[in-house]
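Complex shown without one protein chain; remaining protein chains in place.
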Amino acid sequence: MSSEAGKSNMQQDPNGNGMTAVAEANAGLTLAEVRERLKGVKGKKYWRSIDELAGTPEFEAAVAKEFPDQASEWIDPVSRRGFMKLMGASMALAGLAGCTKQPEEPIYPYVKAPEDLILGKPNYFATAMPFPTGGVPLLVKSDAYRPIKVDGNPDHSYNQGSSDVFSQGSLMDMYDPDRSQRATVRGNVADWADFYEAYREKLLASKGNGGEGLYFLTSAITSPTLERQWSEAQKAYPKAKLVQYEPALAGTAFAKGFNPQYSLDKADVIVSIDADFLSGAAYPGFHKLVRDYAKRRKLADGDRTMNRLYAIESTPTTTGMKAEHRLVLRASEIPAFAADLAAAVGGNGASPSGYSWTEEQTKFLNALAKDLKASGGKSVVIPGLYQDPSVSFFAQGINVALGNVGKTVAYGTVAGQASPSDQVADLKSLVADLNAGKVDWLIMLNTNPLYDAPADLEFKSAMNNAKMTVHLGLLPGETGAEAIWHLPAAHYLESWSDVRSYDGTVSIVQPLIEPLYGGRTTHDFFQAMLDEPMVSAYEAVRATWKADLSKGGDFEQNWRKALHAGWIDGTAYTPGTTPTALAAAKAPQPVSKDTFEIIFRPDTNVYDGRYANVGWLQELPRPITSLSWDNAALVSAATLTKLGVEEGDILEITANGRKVKTPVLVAPGHPENSATLYLGYGRQEGRVAGGAGFDAYLLRTSDALHYTTGTVKKVDGKWGLAVTKSHYQDHRGKLAGGRGDGNYSLEWNEADIRGVIRAATLEEFKADPNFANQDTDERSIDHKDATLFPNWQYNGNAWGMSIDMNSCTGCNACIVSCYAENNIAVVGKQQVRIGRNMQWLRIDTYFEGDLSAPRAHFQPMMCQHCENAPCEEVCPVGATVHTPEGLNTMVYNRCVGTRYCSNNCPYKVRRFNYLLYSDFETESLKLMRNPDVSVRSRGVMEKCSYCVQRIQEVKITADKENRAIKDGEIVTACQQACPSQAITFGNINDPGSRVKKLRDDSRSYSLLADINTRPRTKYVAEVLNPNSELAEAPVEHAG
Amino acid sequence: MAQIFDRSSNALARMSLVLTGLIVIALGVTLDGLQRSPWVTRQGQRPDQPVPFSHKHHVQGLGLQCQYCHVTVEKSSYAGIPPTKTCMNCHAQIWTNASLLEPVRHSWATGESLVWTKVHDLPDYVYFNHSVHVNKGIGCSSCHGRVDLMPLMYQQNTLQMEWCLNCHRNPAKNLRPVSQIYNMAWEGPSSQKPVWCAVNGEQADKPTAQSVDCVTRDPAKNGTQVASLSLDAVRLPGMGAVSAQAGAGAVIPAQLSYTKFTSQEDLGRFLVDHYKIRKPNELSSCEVCHR
Amino acid sequence: MATKDFTTNDPMIDPETGEFRVLGQGQTFNSVTAKISDIVLTPHTPWGWYGFFVVAGSVTGILMTAVTWLFLKGVGIWAITQPVAWGFAIINFVWWIGIGHAGTLISAILLLFKQGWRNSINRFAEAMTIFAVVCAGMFPLIHVGRPWLGYWLFPLPFTMNVWPQFRSPLLWDVFAVSTYATISVVFWYLGMVPDFGTLRDRAKSPFAQYFYGMMSLGWRGSVKHWMRYETASLLLAGLATPLVLSVHTVISFDFAVAVLPGWHTTIFPPYFVAGAIYSGFAMVLTLAIPLRKFYHLEALVTERHIDNMGKVMLGTGGIVAYGYGMEVFMSWYSASHWEFFMMWNRMFGPMGWAYLVLIFCNIAFPLTTLWVRKWRTNITFMFILSLIVNTGMWFERFVIVVTSLYRDFLPSSWGTYRATKWDYATFFGTLGLFTFLFLLFVRFLPMIPMNEIKLMLPSAKIKPKEPAAAGSEGH
Partner (left out) sequence: MAIPVEGTYGMLAEFETPSDLVRAAQAAYKNGWRRMDCYTPYPVEEAAEAIGFHKNRVPLITLIGGLMGLVAMFSLETWISVLAYPVNIAGRPLYSWPAFVVPAYEWTILWAGLSACFGTLALCGLPTLYHPLFNVPNFRSGATDDKFFLCLEATDPKFEIVSAREFLEEQGPVSVVEVEY
C-alpha cells in the first residue's frame, strides 16, 4: 500500500516465453526427452528450464502421457513461475499467518504531490477504446495514476456504461508482462532515436519521388485524426501507399463502409440472418443493440408486450440461442435464404433463388415473411457481418420494403471506419508490389500480417522482398520477430488519439498512464511525414477538433469539457434514410449437402488473436461451448458420429490445398457436415498465448476469408480441451426419472426438473403471472417459517440482487469485469481442465430440447448470499460469517482451508486456491491489482463478495455525510459491465429500490428454495414470445 | 536380585510428573505473553529513518497542525505522508545547511523520494480508513499516542485485532468532540475539566460533526472559546488546510443549550448518539476491516 | 458324558468338562509368562521381523515425501477440485478411524460383556486402535489448505479475539478424535502396567530392567492395587464404550449435517459405527492371523477367537447391509428428487463401478460365506476375507464422499474426480506407517496381556479345600 505513483520500474520475467509450440496437438515428447533436454542444467537454471518447457504442448502431452490428468501441479502457472520463488512465497505466507512478524515496509512519498490526487481515493478519466467495429467509450478508474478498472462511460449515449469482454480485458492487455519494451533492429536492442533518424532520412530521400516505394500496412484506421494526418501525408507523399487490413473484417460490407444504425427498442420483430449481434463487441454496435433488445424483454410493471427474435444461423451463437425461433442452415444456404425471404417480402425486386428448401425450412420462411409483413415499420432484419455481401444487400432491401428505414434502422452517411477501403484488394496489390520489388520501406503499424494475412498471399516470403521492414506493435508477435525493425507500440491507455463509436460520436482517447515502455503510436509515424514532424499526438488530436470545439465558445473550455465528458457533442451520425448504395448482388448457389463446409469466425474471447496473451480472456469459458484456453473445430454431434471421432480427437482439415490439425468439439445446434473454426489461436509467443489452440489462419485464403469448403479426416492423437461444464446426454428411461431419448441434455433435464431454470411463453405468463412460483416439491418457494430457529432480523441495509434471465445474453462481460475488480487469479489450462478455474461468477448454460436444435438458457451464477448459508454453519474457524447487512463475507485471512464450505454450498460458487495461483512476482501485474481487495494466497477459499469493497466505500462516504445510501449508489462490477442491464443490486429493505421491486415481481424466484437457504440473489424467470404459427417453441412448462 | 532403583527415585518420579504439568502451563503462559510482546507488535520501536524527524519539535515546539503534513487524513483512508515539498516549504529558508536535512535536500534536488520506514504498519489484509475515524470523533492520540511528545516516532499501541475490537465494541470510551481531534493533550472530561456540548441543527445530509458543538469553558460565562489545539504559533505557508471540523463552531450561536459533561462515559454516550456511531455488532463485523 | 463321543475330534471342546475352550491345553502361569515375555525380552530379533520392518519403513518414507511435497506445493497436488473438494484425505481419515474402533470394542465393550475370549486379543487390538488413530488423525491436519494454521481449531486466547465456530461438525471431530486418542492411550498403557512389572522382573539386561521398571511405575501386584486397577479398567471400559460410539457418530455428522443429497441422512450414525466395527474386526484378523503364525501363539489365539470375530463381523456386516438397503429404499420412499437422482447416479452414474465394488466386498461376499462355521474357522479363508472387507469399507467411504459430491444440486457445476499419484502415495504411505508402528509394538511391548490370560487358566480357580490338589497344579 505504499504510495508511489506513475513511477513504474518494471522488471520483466526473462523466461516468460514458452518454447515454440506447434499446431499439431500430439508432437511426441516423452518425459525421457524432457530429462534429456534438462541434462546438465542445475539449480536455478534447472528450474528455469522446467519453466520454459512447462506450458509447451509437447510437455503437457508428455506429462499427460505419463500420468494423465495428474500433471496439474507440474504445468500450472505456479510451476511456470518457478519453483524456488514458490518456496519463498509459501514461506512468506506462513509468516503472514502470525507465527512470525511481517517484514518492515518502506514508504515512498512524492517529492511534489500532484494537485488533483488524494491517495486512497481513485480518480476516474473518460477515454475510449479503439476497436475495428467502432470505439467503446470508457470511464477508467485510476488509483494513484495506475488504471485499475476499465468500464463503459455511463453518460455516453452509445453504451451508457456497459462494456464487453474486450474492453474489460484490454486492461490486462496493457499490463501484459510480455509486451515489448525496447526497440530492436535485427534482434539487437536499439533506440527510438536511431529509428527516427533512419525514418527521417528515408522520408527526406523519398520526398523527391513523392514517397514512391513507401508502404504503410495498418490495422483499420478508426481515428479521424489519423485519417486527417494520413490525407495530409498523402498530399506530401502522393505515391506513398496505405493499406488497411483487419483479419476479422477484411472483405465484409462493414469494412467497405456499410454500417446501418439499428434501433431495436422500436422493433417488435427482429430477424438475424447469421448476425451474432448479442454475443460481443465483434459485431458493430453490440452495446447499443443488446441494450435495446433487452429493453423490450423486461416486462416491467405490468408491461405485457415484448419483441420476438428470429435467428437464421450457420453456427451456434448466443444470438441464436436466445432467439424465439432459430433456423439452422448451412453457411452456403444463408444467402439463398436471404434472397428468398427478400422475394417473399418483396424487397428490392429480388427473385427467388430457386433453391429447394426442406418442409421445415419453407414453413419457417413463410411464417417469418408473414410475421415481417404484419409488422412493417416495427421490424428489422440484420445481416451477418461475415456473410456474403448479397445478404447485406437483401437485408437492406427487406428493411426498405417493410418501411423500417428511418424507424428501426437508419442507413446513409454512416461509416464504420474512418476511411473505408477494400482491404483484401489492397492487401493483394501490396503483396504484388512486394513481389515485384516495388516496395523499399514496408511499415507495419499495429498489425501482424505474418500471422493473420490470408495464407495464399504467402506474406512472409513477400515481406522479405522489401528493402526495409518496420513493425510497430504491443508485442513482437510473428511479424515483429521477422521485421528488421520492431518498435514497441503504446497501448490506447497510454496514448492520445480519438475514435468514433458505432453511432458516430467522437470520443477523445486520453492516456491514463505514461507509456510503460516508451511506446509510440501510428500518429507519430504519419505526423513525421508532415511539415511539423514533432507535433505530438495530443496536439494533433486538438488540431483535428479545433474547429468543432471552437463553435460553442472557447476551445480550451470545450476541449476540457469534451475530455471530462468523454465525447464531443454533435458528432453523432445524422440518421440517413437513403439506403447505402450496394452493388445489386445475386445469392450464390448453396453447395451440395455432402460437401464439408468450413466457417471462420473471429474468436469470442481473443478476437483475431490480438488478446491471445490476456490471461483473463484465455481462461474465460466461451459462450455455448464453455471451452477455455483453446479453440477447436466445432461440429454437430451427428457430424461427430459421422466422422467416427470423439471430442478431443484430432481432425486434419484440408481446404484449398492447405492442411491444419485441430481438436474437435461438439457445439449443440451446429449445422450438419460443417465445422466452425475460431481464429486467433496457435500462437508461438507469449506466456499465456503460447501453445494454446491451433492456427486457423493457415486455412484462410484471400478469396474465402469467412467461409470455405474442404475435407476432414481423423488423425492420431488427443488434445485435452478445458471445457468448464460437463455435458452428458440423458439416456435414462422414464423409470429412472429421465425423459426423452439420448438427444436431450442430462444437465438440462435435471435443471428443468429441479426448477433451476423457470420459463414460460408470453401466453402462459399472461394466463398465470405467478408461473415461476408454484410451490411444488422441487421448485418450491421461500418458506419463512420453515425453521426451528427464530428468523434472524435484518434491519437497516439489507443487500440483495436480482438477475433477469430474460435479458441475459451470456456475453461474459460481467465475468471479465469481476476478474479485474476482485483480483481473481488466472490458473492455467491444466487447472481449468480438472475444474479449478477461479471465476467468482460463471454463466451456467443449459441446452433445452433436442441437442441438434436446442435453445440455451443463460444463468449468471455467483454467491447467492443465503441468509441461512450452509457454508457458514460448517466452517470450523468462522472464516465465513454473516454481516448485519446480510452479506455472506469470506474472511480470507481467517480461512484455514478445510473446503467444507465448498462441499456444503448447493450452488458450488466457492473457489479454492488449491495451489499458489495469485502471481506475487510479476511487477506489471501488481500494478494492475485493485488495492481495495486482498490478493488471495494458497490454501484459501474465496467467492463473490457482492463487491463488498464498493459497499464499504459508499457506506463510509454516506456515514461521513450523515445520510442514507441512495438506491443505485452501489454498483457491483458485474452489474456495471452488463450491456443488457440484467443485474440489479441494492437494498431490499428499501421499499423504493429497484432491486426490491424486481424481487417482488411475480416472476422472481429463489434458486433451490426447498433447501431453505433464503438466497439474497433472486432470478427473474424467462418469458418467450414464440410465433404461434411455427411449432410451439420447446419451452418447458412451469409448474 | 537387588533393587533396580534407588530410594530417592520415588520422590524423583513423582516430582517429575508434577514438573511436566508445570512446564506445560509455563509454556502456555510464555507463548501468550510472547504474542502480545513488543517483539511481535513493534511497540515502542524507533526504526532508522533517513531523517531523525521530531514530531515533538514540530508539533509541540512549532505548533504545526497535524494535517499540515498529513493532508488527506479527513478525506481519505490514508492520512498521507508529506512530500519533500512540504519540508522544503520551510527548510528552503531555515536550517538550509543542516547536515541532518541533507537527505531532504537531496530528494528535492534529484526528485527521488525520501524512503521512510512505516511505523504504524497494518497487515495488507486490513483496510483501515482514517477519514471516517477522524470525522466520527476518534482523535489522533487515541491510536498514535502523544505524538507531540515523541522526539522520534514510534508505535504506541499494539495495533492488534483485539486492540481494535476493544474500541469497536465500545466506541463511547474513546469518542471526543471532533473539534478536539487534533488535540494531543485531550484527556476526556472530568469534574475539574468539564466539557459543554450542544446540538446545533441536526439533520440528514449535514455531517454529524457540524451539528455538535463542544467547548471546554462554561458557555454560560462569557469569554467562551473553542477548545482546540491552540494555534498561536507561526502560521505557515500552505496552512489553509485546517480542518473544517476544527473550525466548526468557532462562532457559537448564543441560544444553544449546552449540557455539561464531567465523565467520559456520559460524553461518549452523548456523542455516540449524535455522531450516529454504528452499533457495536456492525463495527465488529468482519467486512468492516477485511475484504 | 453325552458330549464326549463327538467332542473327541474337536480341539475346541474341553474333554473333561465339555465346555468350550478358549485357550489351548497345558498352559501354566509360568508358561504363559515365558511365552509372552520372551518374545519381547529375547536378545535375538527374528530376521523376518527385520524384513517387514525395512519394507514398512521405506513405505513410511514414501509418506514423508508425499507430505513434504504437499506442504511445499499445497493440496492442489491431490485430485480434489470443484465440486469434489474432499477426496482421499477424508476417505482415509474415516477408514482409519473406523478400523480403530474394533480395538476399543474388543477391549471395552467385550470386557463389559465379560467375554473372556477377548483377553488374548485385546492388547494388540488396542495397539491397532492407537496406530489407526495416529494414521487417521494425520489427515484432517494435512488436508487443510494452510496446515500451519491448524492451531486455530482450538479455543485459545489469541490476540485476534476470534474463536472456533462450534456449530461445525469438523470442530466436533477435533474434540471427538483427540479425546478418543487420549482415552485409548490411557486405557492401553494402564492395561500394560502389570505386564511391565513382569517384564521388569524377568529382564536380564540392566537397560531393559530400567526401562520396564520405569514403565511399570513400580508395580508390585498388591491386591489393593489390583482392586483399584480393576475398578479403573471397568470404568474406562464403561467410558470408552459410549466414546467409541460417539466418535464415529460425530464423524458421520461431518456428512449427515451437510445439506448434500447422499450425505444428509439420519441413518449415518448407526451405520457408520457398525461399518467401523465391521472393518475394524477385519483389520484385527488381518493382523492376528499372521502374528499367531509368526510367533506360534496358536495356543493363545485359537480358532475359537477367529470364529468369534467372524460372528461379530457377520452381525455388524448385517447392520451395514441394512444401512445400504435403507439408503436405497428411502431414496425412493422419500419421493425427493434429490435423493432419487443421487441414488440413481451412485448406481448407474459414471462412478457406478465403485458402488458395485463396495456391494461385492461388504455384502455379497462376506455375508454369504460367514454363515458357515467351517469357513469361519478356516484361517486362510478368513485372512483373505478380512482383506476383501477392508477394501470394501474403503470403497464405502469413497462412494459416500465422492459420488455424492461430484453431481450435486446444480447440474452446471457437475464435475469428476481422478486421484493423482500423490493421493495414492499418501494413502499407501499410511499403511506403511501403521505397519511400522505395529512392528515396533510387537517387538518391544507385551502383545498379549499376561495377567488377564493367567486369570483364565484353570489353576486360577480358588479351591476352598484340599491344599494338596492345589499344590499339584502346574508341575
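We just call them A, B and C in the order they show up, numbering each chain from 1.
Just so it is clear, a contact is a pair of C-beta atoms (placed from the backbone, for glycine too) under 8 Å apart; a residue touches a chain by one contact, two chains touch by 3 or more.
Computed from a prediction, not measured in an experiment: that's the story for all the values here.
Student: Shown chains touched by the missing chain?
Tutor: A, B, C
Student: Tell me which of C:141, C:214, C:267 or C:388 is the one touching the absent chain.
Tutor: Checking the options C:141, C:214, C:267 or C:388, the one contacting the hidden chain is C:214.
Student: Which residue among C:40, C:149 or C:176 touches the omitted chain?
Tutor: Considering all chains, including the one not shown, the answer is C:176.
Student: Among C:29, C:294 or C:381, which residue is in contact with the omitted chain in the full complex?
Tutor: C:29
Student: Please identify which residue in C:226, C:329, C:353 or C:371 touches the non-displayed chain.
Tutor: Here the residue in touch with the unshown chain is C:226.
Student: Given the full complex, what residues of subunit C touch the hidden partner chain?
Tutor: Subunit C touches the missing chain through residues 28-30, 33, 155, 161-167, 171-172, 175-176, 178-179, 182-183, 186-187, 190, 194, 197-198, 200-202, 213-214, 217-232, 235-236, 239-240, 242-243, 246, 250, 253, 450-452, 454-455, 459-460, 462-464, 467, 470-471, 473-474.
Student: What residues on subunit A make contact with the chain left out of this view?
Tutor: Within subunit A, the residues that touch the unshown chain are 789-792, 866-873, 878, 881-884, 1014.
Student: Go through subunit B and note every residue touching the omitted chain.
Tutor: 1-10, 13-14, 17, 281, 284-286
Convention: only the chains that are shown with their structure count from here on.
Student: Measuring centre to centre with CA averages, how many angstrom lie between subunit A and subunit C?
Tutor: So the centroids are 57 Å from each other.
Student: From the mean C-alpha coordinate of subunit B to that of subunit C, what's the distance rounded to whole Å?
Tutor: That pair's centroid distance is 59 Å.
Student: Taking each chain's centre as the mean position of its Cα atoms, how many Å separate subunit A from subunit B?
Tutor: Taking the average C-alpha coordinate of subunit A and of subunit B, the gap between them is 48 Å.
Student: By the touch rule stated above, which residues of subunit C touch at least two different other chains?
Tutor: 158, 160, 162
Student: Could you tell me which residues belong to subunit B and also touch two or more other chains?
Tutor: Answer for subunit B, listing residues that touch two or more other chains: 35.
Student: Which part of subunit B faces subunit A closely enough to touch in the complex?
Tutor: Residue positions touching the partner: 35, 39-40, 42, 47, 71-72, 75-78, 80-85, 107-108, 111-118, 121, 123-125, 127, 129, 131-132, 135-136, 204-208, 211, 276, 278-279, 281-282, 285-288, 290-291.
Student: Help me check something: in the complex, which residues belonging to subunit A touch subunit C?
Tutor: 67-70, 72-73, 76, 78, 86-87, 90, 93-94, 97-99, 725-726, 732, 736-737, 746-748, 750-751, 753-754, 756, 777-778, 831, 834-836, 842, 844-846, 859, 861, 870, 873-878, 894-900, 902-904, 906-908, 910-916, 938-941, 1007-1008, 1011
Student: Once bound in the complex, which stretches of subunit B touch subunit C?
Tutor: 1, 4-5, 10, 13, 32, 35-36, 158, 160-163, 165
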